[in-house]
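Notes for the one structure printed next.
All protein chains but one are shown at their positions in the complex.
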Amino acid sequence: MPDRRKKVCVVIASRANLARITTVLEAVRDHPALELQVIAAASVLLERFGSAVNVLEAAGFTPDAKIRFIIEGQTPATMAKSTGLGLLELPTAFERLEPDVVVTVADRFETIATAIAAAYMNIPVAHTQGGEVSGSIDESVRHAITKLSHLHFPATELSARRIIAMGEDPRYVFNLGCPSIDLAARTHPGTRRDALVDHCGEGSPIDPEQPFLLVMQHGVTTEYGHGLAQMNATLRVVSSIGMQALVFWPNVDAGSDEVAAGIRQFRGQGLADRCHFFRNLPAEDFVRLMTHCSCMIGNSSAALREGAYLGTPAVSLGTRQQDRECGPNVVFTSHDPLDIADAIRAQLAHGRYERNDLFGTGTAGREIADLLATVDPPVQKRLHYDSATLLGDRTNV
Amino acid sequence: MPDRRKKVCVVIASRANLARITTVLEAVRDHPALELQVIAAASVLLERFGSAVNVLEAAGFTPDAKIRFIIEGQTPATMAKSTGLGLLELPTAFERLEPDVVVTVADRFETIATAIAAAYMNIPVAHTQGGEVSGSIDESVRHAITKLSHLHFPATELSARRIIAMGEDPRYVFNLGCPSIDLAARTHPGTRRDALVDHCGEGSPIDPEQPFLLVMQHGVTTEYGHGLAQMNATLRVVSSIGMQALVFWPNVDAGSDEVAAGIRQFRGQGLADRCHFFRNLPAEDFVRLMTHCSCMIGNSSAALREGAYLGTPAVSLGTRQQDRECGPNVVFTSHDPLDIADAIRAQLAHGRYERNDLFGTGTAGREIADLLATVDPPVQKRLHYDSATLLGDRTNV
Amino acid sequence: MPDRRKKVCVVIASRANLARITTVLEAVRDHPALELQVIAAASVLLERFGSAVNVLEAAGFTPDAKIRFIIEGQTPATMAKSTGLGLLELPTAFERLEPDVVVTVADRFETIATAIAAAYMNIPVAHTQGGEVSGSIDESVRHAITKLSHLHFPATELSARRIIAMGEDPRYVFNLGCPSIDLAARTHPGTRRDALVDHCGEGSPIDPEQPFLLVMQHGVTTEYGHGLAQMNATLRVVSSIGMQALVFWPNVDAGSDEVAAGIRQFRGQGLADRCHFFRNLPAEDFVRLMTHCSCMIGNSSAALREGAYLGTPAVSLGTRQQDRECGPNVVFTSHDPLDIADAIRAQLAHGRYERNDLFGTGTAGREIADLLATVDPPVQKRLHYDSATLLGDRTNV
Partner (left out) sequence: MPDRRKKVCVVIASRANLARITTVLEAVRDHPALELQVIAAASVLLERFGSAVNVLEAAGFTPDAKIRFIIEGQTPATMAKSTGLGLLELPTAFERLEPDVVVTVADRFETIATAIAAAYMNIPVAHTQGGEVSGSIDESVRHAITKLSHLHFPATELSARRIIAMGEDPRYVFNLGCPSIDLAARTHPGTRRDALVDHCGEGSPIDPEQPFLLVMQHGVTTEYGHGLAQMNATLRVVSSIGMQALVFWPNVDAGSDEVAAGIRQFRGQGLADRCHFFRNLPAEDFVRLMTHCSCMIGNSSAALREGAYLGTPAVSLGTRQQDRECGPNVVFTSHDPLDIADAIRAQLAHGRYERNDLFGTGTAGREIADLLATVDPPVQKRLHYDSATLLGDRTNV
């Protein structure tokens, strides 16, 4: 059967990952040499994290498997155990679907579960967003996934070079930009009114005539135990600015319970009178919010990634995005309320930034699909170093 | 409590790992600034893999936890699932023992489960035998563990340089040699008669007056489906040589059932009249066998590692040790019976080799313990590259 | 060691179970021949189910183990899988704590996981609240637990007779009443103002001068898919009555997400202006609310159990408590809004009921502890029927 289509199985296991892989899903589905398989897993299926699966299905992607593997109680131990549960569940789906390649996104525990399951089952792994640098346990996990992956689609040139430096074969490392930028590039920006109307959520109503702040803060595993106070502090600063604010509930992570408790504490303090709280939004709506917000605050990587392309003024808090590559639109601060307030005011004074192409120009999805169709890395990996060179002079390495 | 002893938790999860960490166990136990915790896990606890836990306990190490996490039926999928089960179990033990550092050995699925569990729980991971190159899924898993580890104790200089090249901080990479060599160095070689008497096992009796071959062949995940025929072929060649042979049952791996079936098939064919079959041996006894055997055959890494120091003539089959660093004592061949036979005869003609210090000189355990006591890497890792250099010129990286 | 204290391990795995076992915890702790071990598990540890563990710890019971085993996404499949995860986790704790007897409460998936784990580990199981009849999968699970248990502490005489009829040995079946009644009996009722002040929660403030309704509705596995509409309907009826209402978030069950969504939908409809929402309360506070509420509405078993003793007018909806033994204080209805409204109005017209001792008089905890200290059932169970009698005449059985 010379022209059997290659089965590409994309595992989507968190809300954030969905927007970062949507255009790959589309391009694989539409590619004549590829057959798309979709696994919706983990928090993608959970109502309290916004049921991103509904967004996926609304976009026409019916999951071939739905796998629940989040153990409740987001402590560091349950995060490790949820990884374990994912490793018990994913091989069952892979055995049934028999993919020719598995695509895994970014750097979370769901992602490493996917990579290990596929690697042990001799299925080549394609990894997007490798080679980036950040804080949190994500930093270690991301590079571990790189070492388990056969095909690399980093989002920037620097990330590509890091992956090669780590000993990956340059023939299988491709910088095509980030698929999340594809969505940002093709979304009609509309007006602020377009951005603000018609979302559900809870809390104060939104006034579409007024400027607004966007808050998105997640738990940080390596800062476990501080999340409640940090989120409460962020929201109190936001409240003190005097602008209306759209606040997102956190992802599922060690620490997400803390962040959610910080939101609830803040609401209980009666300070939330200009705040509106969301669980999830379609990616296009989120892009529109980023296009029209006065400033984005928190520790989401979207502020760096889509933010660079959209020119969104952003304040990045704490260590989660520390040292991650970004454009000029981001100001980094500590969790100190005064620092946060200064940074927000500086960004409000600056206003929006120029478009920056650091993370791509909007063609990543299609190009990744083309490469998935044509490149066949060997299942047996091998560290790509020349031993003689390495041994030549340790200080030069 | 300024002088609380640092808790070092060593996870031993396969028979092979035990010999490679024993002198570390001893040195940590005896170190005034350290408190030893031992977790015996996976095949270490299983009777059909030789209950290495008995060896451990006989050596005076009572496990602080015993964790069974091997799912029977060593297919690629159950290997991934056993990793998952390990990730469900290990955090429970870590929560109870509260180690300050976790030590994990080499490159198996039990090892990556240990590394992920500790890393997500913000416990620094010390890894031995990183940076080596081999075939099989172990190759990918070994380097993924490196990316999750905070402290690196590779066994050779080349391995250390590879780890640094992969972006690990050189301040936390130490080439002290392999602790398995410590055992080889201190074991009194005795005579062939000492090496051969008094072991249990089954099959033909051993004649301590006669030379012998040593066969140790494990399943290879990336060659899944070929293990039975390969093992049968090896044993038939060994049988044709006409010397008595000591044959080890395989480790627990995808493919170990196949290899075991190959042994059973061979025995059923009535060819095993000069073969004696073992499940496990104390490390000292194994060193003595390697010291006195005429040739070691199979795909065990001991042939390369302890073999270098002991000068054991060895024939390494197939891809499992492919490209792994070794001394002059090893001849690599395919699984072709004629090639195997030629290689064995060449080694028998050559006889024993000179001692080679590639994998150390016998001081690794003590030096590792000293470093565990004094070095405190930060929990938050960071890829150790200079971005400007990386971006300078892609071809130079 | 003739006078070693007997180790009694109580597994508390849901919010509802806590109040039903608290006086047993106290009596075991205070008994000279017993040593109390407490395992806090499942939803007891989860913030979004009210962190009942805090109540437990505030009462002076520090858990010997905390075990998280709820897999998020309360579908029927994840309920079965959470049972499985409990069975992976509980044996680890039992191996460490080595209890002489394990106490398990009522009829949930956490309870059967406890019973199976202990039974396979040859640890006698003591079961409270067996022999009752209800709707939902709880009905089957409750009786399955009875067949795995060695010592039975049913809450009523009828339940005790059912357990004996099921073939359990009458020497190990004791009707001592329900420990939840102990709490009800010893709680000072106070005034309505005492009942209503000082709780947290969210939604409309509570007016301590005004009468109030109490709403507690859980997911029903065998009605999966209807929970949202049912809860929304209940709340709309409650809203139409015109009294302020205290509404509890549901337990963790298949269907609890639906019920929670029903609450959120109702709040989104802007009808919740007299409703206050709780996650959890100390048992004494809950007893006081039941003592002073005008009517309790939903499908909680507390309405039948504590309600009988306290004389609380109650409306029980749907099949969850169907056919469960109860006193005169309960009116059963369908989920039809008109029926619910009629039933509530009838109960409001009737007012409070006389105390009814069907579920005990307040001495259960102490008596259970005494029996745990003195009765030692054999680990090997045996169906307690006389074969000759059974075979005598089938129609008479």
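Each chain carries a letter (A, B and C) given by its place in the written order, and its residues are counted from 1.
Here is the rule we use: a contact is a pair of C-beta atoms (placed from the backbone, for glycine too) under 8 Å apart; a residue touches a chain by one contact, two chains touch by 3 or more.
Keep in mind it's a predicted model, so treat the numbers as computed, not measured.
Contacts of the undisplayed chain with the visible chains, over the whole complex, involve A, B, C.
Check C:72, C:139 or C:182 against the missing chain and you find that the one touching it is C:139.
When you scan B:85, B:238 or B:297 for touch with the missing chain, the hit is B:85. Only one of C:77, C:197 or C:338 touches the chain withheld from this view, namely C:77. Which of C:113, C:178, C:206 or C:340 touches the hidden chain is settled by the complete complex: it is C:113. By the touch rule set out above, chain B reaches the unshown chain at residues 43, 45-48, 68-73, 75, 77-78, 81, 85, 200, 202, 252, 257, 260-261, 264, 267-268. Contact between chain A and the absent chain runs through residues 85, 88-89, 92, 96. In the full complex, chain C makes contact with the omitted chain through residues 76-81, 83-92, 94-95, 109, 112-113, 116-117, 119-122, 133, 135-137, 139-141, 143-148, 157-158, 161-162, 164-167, 221-222, 224, 254, 319, 323, 325, 379-383, 385, 387, 390-391, 394, 397.
Going forward, only the chains that are shown with their structure count from here on.
With centres taken as mean Cα positions, chain C sits 41 Å from chain A. Chain centres here are Cα averages; for chain A and chain B they lie 37 Å apart. For the pair chain B and chain C, the distance between mean C-alpha positions equals 52 Å. The set of chain B residues that touch two or more partner chains comprises 85, 88-89, 92.
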